[in-house]
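Yeah, one chain of the complex is gone here, protein chain that is, but the others are all in their spots.
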Amino acid sequence: MDKEILFQVNGLGKKYNGTTALENIDMEIYKGEIVGLIGENGAGKSTLLRIIAGVEQPTAGTMQMHQKPYVCQNPIQANKMGIGMVFQEQSLIKNLTVSQNIFLGRESGYKKLGFMDWQAMNRDAQAALAAIGIEQIAPEKKVMSLTYSERQMVEIAKVFNMVGGKLGGGAVILLDEPTSVLNDTEIQQLFAEVERMKSDGNTVIFVSHRLDEVLHICDRIYIFKDGENAGVMNKQDATEQILYEKMVGRATTGEYFKIHRQTIPRHEVVLEVKQLGQRGAFKDVNFTLHKGEVLGIAGVVGSGKENLCAVICGDEDYDTGEVLLKGRPTRFSSPADALRAGILSVPKERREEGIVGILSIVENISLSNLKRLSQNGFISQKKQQATAQEWVAKLDIKCSGIKEHVEYLSGGNAQKVVFARAIFSATDILILNHPTRGVDVGAKEDIYHVIRDLSAQGIAVILLGDTLDECIGLSSKLLVMKDGVVLKEFDCPADHKPSQVDIVQFMM
Amino acid sequence: MPKIDLKKSVNYLSAVSIIVLVGVFSAINPNFISAANIKNILSDVAPILVMSIGVTFVLLIGSVDLSVGAICSCACVMTGTWFSQMGNWVIPLVLLYGLLAGALNGVIFTKLKIPSFIVTLSTMSIWKCVALLISEGAPQGIPLELWPSLRWIKHSFWSIPIVFAIGLVVLGLHYVIQRQTIFGKSVFAVGANERAARIIGLDVLNTKMFAFVLSGLGSALSGVFFALILKSSLPTIGDQLVLVAMAAVVLGGTALTGGKGSVLKTLLGVVLVLVIQNGLNVVAVDAFWQQIVFGALIIFAVYLNADKGGRGVIIK
Amino acid sequence: MGQHVTVAEEFSAKINEERRKARIIDLAPLGIFLLMTILMSIFIEGFFTVSNFISILNQIASPLVLAVGLTFVIVLGSIDLSVEGVMGFTGSIITLLVLNNKTPYDLGVWGILLSVLAGTLVGVITGLLHVKLRIPSFMVTFGVASIITGIGILSYRGRPASVLEPMFVDISQGTVFGIPYLTWFAFLVCLIGYIIQEYTAIGKHVFAIGENESILRSTGINVDRIKIIVFTWCAFCASIAGIFGAIRLKRGEVIIGYGFLFYTITAVVVGGTSLSGGKGGVLQSLVGVFIVTVIQSSLILLGVNPYVQSAIQGSIIILAVALTVARGKKFIIK
Partner (left out) sequence: YSQEAPKKVTIGMAIHGTDNEYWNQEAEGGKLFAASLPAGTAEVQVLTCDGDDAKQLNGIKALIAAKGKDVILYVDPSNAPNTAAIAEVCEEAQVYWVSVWHLAKGLDPTKYKYYVAHSSVDGFTQGYQIANAMFKTFKTPGQGKILALQGMLGNDSAVERYAGLQKALEENPGIELVDTQVADWSPQKALTITETWLAKYPDIDGIWCANDGMALGAIQALKAKKLNGIVKTCGVDGVSEAIKAIEDGDMVCTVANNGFLQGGYMVAYAYAAYTGKIDPAKLPFEKRLFLTKAEYVDKNNLEEYKKAFMSGTPTYDFNNLDYPIAGPFTLKK
């Protein structure tokens, strides 16, 4: 590889009135490589990418592209210079079509006599999608009718297309946790495309919390810690273990999923589901959930597991079968109803369903169990704050104070807040839907510990793992769903975990 | 944490506009801050305040209540008309009416899932009609011989008129509800992110319902105030109050988009609007210019209050 | 497991059903309108007559033009409370600029253009105040409404001028195919609005802003510029409505705008445009205007007691909207 420097960052810093997000970052990025960027939640990864992409301005330091100073006021400028970014949170406009999204802000090329030529735009969008190997998405469809992973593919197609003019000339593509909503096939597809970009002489900066992915695809890996550069490694020199130590600043404590703390479920059945079905989503689902059990449900997106959870937590209704709660048939009218009965879910779409962004950490943590914080119907502010303080400490939530708005937390820290609330609600049954999505490894460990604590207390958990690994590691029983039906049930005792291969064959 | 406290004080910037305006007005005419005029302003504030407090909760859940003016008119007519038979006992009855009227909005809104704008626009026209029917289409005074039993409404504690004192008590109650009850907390969550509020397990429907009930109650109380202060039943008294009350709430700093705000801010907003209205008369702005100056001052006041910190914050 | 229908088949059936339902709901306002028209034709004497249809078309002109402007503002997720004021303002000053009994000016068509320009300028100012001073549109337009109404009154000092300009008579009484000029013109404005909405980038950006403004900002699109344009367009439409008012009444005073704000917002919302932004459109508003106007005119034809008229109108609107909203468990309505 000719080591031609494509992009350079010197002494870059970013302060947000008071908090330092980045400090004195140096980076060199070569033409035609894939650079990994890892770090704990809030380490500054997204911030750096946003600065490079022109969304935000640095408060210190300089950048260079092609050895020339690079100053960028907005993302459109960045695109013109060959830099494009896929954001961590979804950034498509749902009520516009796929093609309108792909060419958002670049419509001027499609004007005919002052009016838009949508046909031409659709054709080009089709081509842009095809360029990354996607055929099944119609460009004239509205984005709101797409699934999440389809949306992610559209975003990637959009960014690839935006810097497309630079292909071969050395474009920089920034991917902020692109894989967190993709299933395995889609991830493979994405990686193939990333490799192709690289072989065309472009550079990709890739942020992910899945260290195996990073090791698999990246040539070099930068590690950030607390807004500073904690080192850079070549792929050959790195292992998951080493990366982990560098980013967390300590070694992994024993094995990952705390399997030694896995308990044997108690005898008592808290929830039973018989022949449960929801039209068009799943049918004939049977299982029992015991006190202290972690019941994992594995399956690809669209296998019906999400809807199953939605039904159990009262968000959606079922059409056939029955749900027995401690032996009694039940039908929840709303999640509030389910909560009263002792079931609460930690939703997957954090921004949309999990947090109330403009409220503080204190409020977000206490919302599911305000009764516990009240005396004679009045909420005690003191108790509320003490509780928040306690959880911030326990889960090591990085924030400027418990009064901080949750929308200002990093994705991972926001997730911890959601988690804190779920546990604090002290329900009998918790549904954890991708509880560690976008959470860094250190925090994952904390969360795993908490899950084990919960089972020890006898709380039953239904888990849709962020990875299959996680699902196997944490569960004591595992259902595999495909196309709306349960294909297989695995027992996962601490000493006899099934292998990924065993399970994947039922999923695909 | 002093930093946080500073942030909080920024939330109450409307106070600055009030101080600026009071300063300007009293510089032009010192009588503006005479005890008599302050008493005037405070008693003018009271009816609008109690209405706006209820409206605050509705705006906090991200909805609107256009029926407050009509409920107020209707309450005013009921009080004025039935006072001769029932005396002051009419008041609890009218408040009960307000509660039911609010509940009706809430039920249609939550059960039929019709946008609040439409629901309350429609109930507004219904209550307007009821007000006209009860009053037989014309304003009626409360007979002069009954005035003695209304004397209490003119009572004041030092310079604080009793209506304003009642307004403060109502404000205090709502502040406690807002800060210290499950309903209060739910209101903010529902307004800020209804989807999340639902998943979190909050009772979204009841929260919405309750917000409308409070709004109905407040409006009815304001109607009672008008009837007792003006000593008549006025079927059109509330017509122009919808926008005034909403403007006062927003001026205080409560967001129309929901989830952000406070009843305390509403107090400031209401005071601000009435200080401007009163001040324009006290400093003798020409009638042809009053509306123009009023509008300009409102814009100026919102500008002073505008949160100039977060450029990222989206303003709708 | 071994059933005849797989979940996948169920799923596609369900999706199709939902699509169909969504389409029905999108078309519901139109259906309601047609249903209402049929019922009223049967039951109301004098409704199904050419002269009544023409009178409805006559009445529709001003609210339609206002609604076309307001639709864009509402799709943004904002609101414009100043339309009545702008309408009254333009409707007042135009009567002072064309041949009238109060001022010596006789600018003819130039008077029309000049007053439209003045009204439109109000929109520019509103837009600038909104985005530059970062004041919520509700408050800016509340203030501007008061200011502009005041200026309107000031312009004729409380003594409205009456128009002597013969052109006004020609316009207000001229018809093509029996339909008044003004109504044709309103349809034209509606068509322009539709073209802007569907065939320009700005039109799409307006919907995008209503849906998620921050994405547009981070894409580097000049959101402020779009908002200013939208408020300008809305004021432009309100000015046109003001001119219509003056042409119809031959008399200029600010109260020609009174009552149109809620009328128009109601029409826009009944048509299916959501006040929270991002959804709806010009055609929906067209249907909405028809629905509200037809209700109003039917109540007049029925000779319903004026006391009760508004209450009935309110109840019908609730019913109409109740039939048109999607009502899933998870559906969020504000």
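As written, the chain order gives the labels A, B and C, with residue 1 at the start of each chain.
FYI, a residue touches a chain if its C-beta (ideal position, glycine included) is under 8 Å from a C-beta of that chain, and two chains touch if they have at least 3 such contacts.
Since the model is a prediction, treat every value here as computed from it, not as a measurement.
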Omitted chain - touching chains that are shown: B, C
Options B:G167, B:G184, B:G201 or B:P235, residue touching the unrepresented chain: B:P235
Chain B residues touching the omitted chain (full complex): 29, 31-32, 34, 36-37, 40, 44, 47, 131-132, 135, 137-145, 226, 229-237, 239-240, 274, 277-278, 281-284, 286-288, 290
Interface with the undisplayed chain - residues on chain C: 45-46, 49, 51-52, 54-56, 58-59, 101, 153, 157-160, 162, 169, 172-173, 245, 248-251, 253-256, 258-259, 296-297, 300-301, 303, 306-307, 309
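Operating definition for what follows: only the chains that are shown with their structure count from here on.
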A-B or B-C - the one linked by more C-beta pairs in contact: B-C
Separation of chain A from chain B, taking each centre as the mean of its C-alpha atoms, in whole Å: 44
Junction residues of chain B, two or more chains touched: 195, 198
For chain C, residues that touch 2 or more chains besides their own: 330
Residues of chain A touching chain B in the complex: 18, 313, 315, 334-336, 338-340, 344-345, 347, 352-359, 363, 366-368, 370-371, 374, 377-379, 381, 401, 403, 421, 425
Residues of chain C defined as touching chain B within the complex: 76-79, 81, 129-131, 133-140, 142-151, 153-154, 157-158, 213-214, 262, 265-266, 269-270, 274-277, 307-311, 313-315, 317-318, 321-322, 325, 327, 330-334
Chain A - residues contacting chain C, complex: 54-55, 74-77, 87, 91-96, 100, 104-105, 107-108, 111, 114-116, 118, 279-284, 304, 315-317, 334, 483-485
